[in-house]
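The full complex has more chains than appear here; those shown keep their coordinates.
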Amino acid sequence: MADPRFFAVAGPFGLGQLADLAEARLADGADPNAEFTDVAPLETAGPGNVSFLDNKRYVDAFRVSRAGACVVHPSVAPEAPAGMLLLLTDKPYRGYARIAQAFYPRLGRADSTIHPTATVDPKAVLGKQCRVEAGAVIGAGAEIGSGCRIGPNAVIGEGVVLGEDCVVGACASLSHCLVGSRVVIYPGVRIGQDGFGFAMDAAGHEKVPQLGRVIVHDDVEIGANTTIDRGSGPDTVIGAGCMIDNLVQIGHNVQLGRGCVVVAQAGIAGSTRLEDFVIVAAQAGVIGHVTIGRGARLAAQCGVMRNVAPGENVGGSPAMPLRQFMRQVATLARLAKRTEV
Amino acid sequence: MADPRFFAVAGPFGLGQLADLAEARLADGADPNAEFTDVAPLETAGPGNVSFLDNKRYVDAFRVSRAGACVVHPSVAPEAPAGMLLLLTDKPYRGYARIAQAFYPRLGRADSTIHPTATVDPKAVLGKQCRVEAGAVIGAGAEIGSGCRIGPNAVIGEGVVLGEDCVVGACASLSHCLVGSRVVIYPGVRIGQDGFGFAMDAAGHEKVPQLGRVIVHDDVEIGANTTIDRGSGPDTVIGAGCMIDNLVQIGHNVQLGRGCVVVAQAGIAGSTRLEDFVIVAAQAGVIGHVTIGRGARLAAQCGVMRNVAPGENVGGSPAMPLRQFMRQVATLARLAKRTEV
């Protein structure tokens, strides 16, 4: 069970109720009234716990797990140990997510509290039920929607707008940005600073004023120590539902569509546009001024130097269609092996 | 026009005056007394705005722009829409930079203010017209030059020296460093912490005390969440006019010459030296203990394992002359295609 120093568990819940949340169906013989008190990984789960199997690497752990119930794909149901109750769904990870959210719900709104060491400018406007932690700073003209939580030592710059129920992590800083609702900004995030815009010149690089903003739509998560520069004139835009991991760089004027996923340490250079549901894997980079089509997938460490078509999968640096990249990798391996003899 | 919540526009300015600032000449028929109230991107500019065209990708937007005036290279002047007044220069981006700086000048000095929640050690020395924001901390023996602005929750360590008119962003931290004038340090920057120096040993890695400093010369910009370690005995040195982007890593004892450009997520390992005007593109890496010659260009994602000659362009990992890298890329593509059949 999760460490009670850090987590409070809800429940118990009946299996039928959990199946509804997971949009799963109960396998034959699973009692919908059986009660469960917590979620747990396959290895450590006990009879009162619900677990899940999503990645085939862990089938062995599934076979011997003592979990009382488990969310699984129907195809692996036959591997289940005797007595385990099964919740069957085509999307077991999503199903587990819903169940775990029930046991560990997000912090609800509480009464408004502004810590005495926080600094809230008299010209800032805070909605109802906001919580401002120790040392946080909110500048003049900022508008903070109801239910927002501003973490310790976070800084909300002048004129920044947050929608409702946003979370800003410890030591994060925001400026020049308009943020939607239910946005989660992790510790150490930097949003809205100047983009990297200057005219290179041997007599001294000439700084170009960065006159745009960062627009973050609803339901976005932005990982720890990630940096998102504001636009140079146009805005930098993060579409609704985007999931951005840690240490990501988003350059000025970049536009992310809805539901994009950008994994750790990836970088998107200035003025590039990602359409909806693009996936950028870890440590990948995309050059400036290109368009990545809807649903495209950029493999880890790839270096994209051109437009990518909708649905295309690319890899390598410079990036190319993923199958072509894999073929090149195989070709080079074969050629090198031949010369070895 | 820029969002007035975040930006205040100066002006209006006459076209002749703007041409002087841009070091541009007016195209035939452009009235030097025509007045302009703002800058704007090609797509959104109106009759009262000055725009620019620097990247050929945007010629189409130029052809249909409603901008009243535009800074352009003479070669694209014939593409201008009817009625647009042109400022002609070989360096349109630089010209635009100067004009935009006039409309949106840097914050000038103001009266000294130390926010009541800031902590300034009695043994710190502040020059005239410094602004210390909420929650900032300035340690004993620090010397802050006139006109500096220390952002909210930033930390200036003991003994740190800043020249005049520096800006330190929110939540940045400096220690063990001497910084010149007009240096801009973005939010979350880390300067002066221990370098990554230890003797590896299975019985326990042995930490090597890091006894140098970070020396930052005048007119440098250091991007958000970038890290610059102090020297191990020699100093880490950032030359005048360097432009460093976000999430860059600069190891101990690294020396950057004047005017170097280091793009986001690049890293320079310990004791490597960059001569003047080197360009390190995004996500590139340079091994320790090598020298990169004046004006060399390191391509995005390259991995430099050796000295690079002045003016050389390199790419690939391990890095090689860029043309050689491009040829290798083409060769492998051809060979893989052949085997496909």
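As written, the chain order gives the labels A and B, with residue 1 at the start of each chain.
Rule of thumb we're sticking to: a residue touches a chain if its C-beta (ideal position, glycine included) is under 8 Å from a C-beta of that chain, and two chains touch if they have at least 3 such contacts.
Note that the structure is a prediction, hence the values are computed from the model and not measured.
Of the identical chains making up the complex in this file, 2 are positioned in the shown model, whereas the full set numbers 3.
Everything that follows uses one rule, which is that only the chains that are shown with their structure count from here on.
In this assembly, the C-alpha centroid of chain A lies 28 Å from the C-alpha centroid of chain B. Within the complex formed with chain B, the residues of chain A that make contact are 117, 119, 135, 137, 139, 141, 153, 155, 157-159, 161, 171-173, 175-176, 188, 190, 193-194, 196, 198-202, 204-209, 211-213, 225, 227, 229, 232-234, 247, 249, 251, 265, 267, 269, 283, 285, 287, 289, 301, 303, 317-318, 320, 324, 327-328, 330-332, 334-335. Of all residues in chain B, those touching chain A in their complex are 2-3, 5-7, 39-41, 43-44, 55, 57, 91, 93-94, 96-98, 100-101, 103-104, 115, 117, 133-135, 151-153, 169-171, 186-188, 219, 221, 223-225, 241, 243, 245-247, 259, 261, 263-265, 277, 279, 282-283, 300-301, 317, 329, 332-333, 335-336, 339-340.
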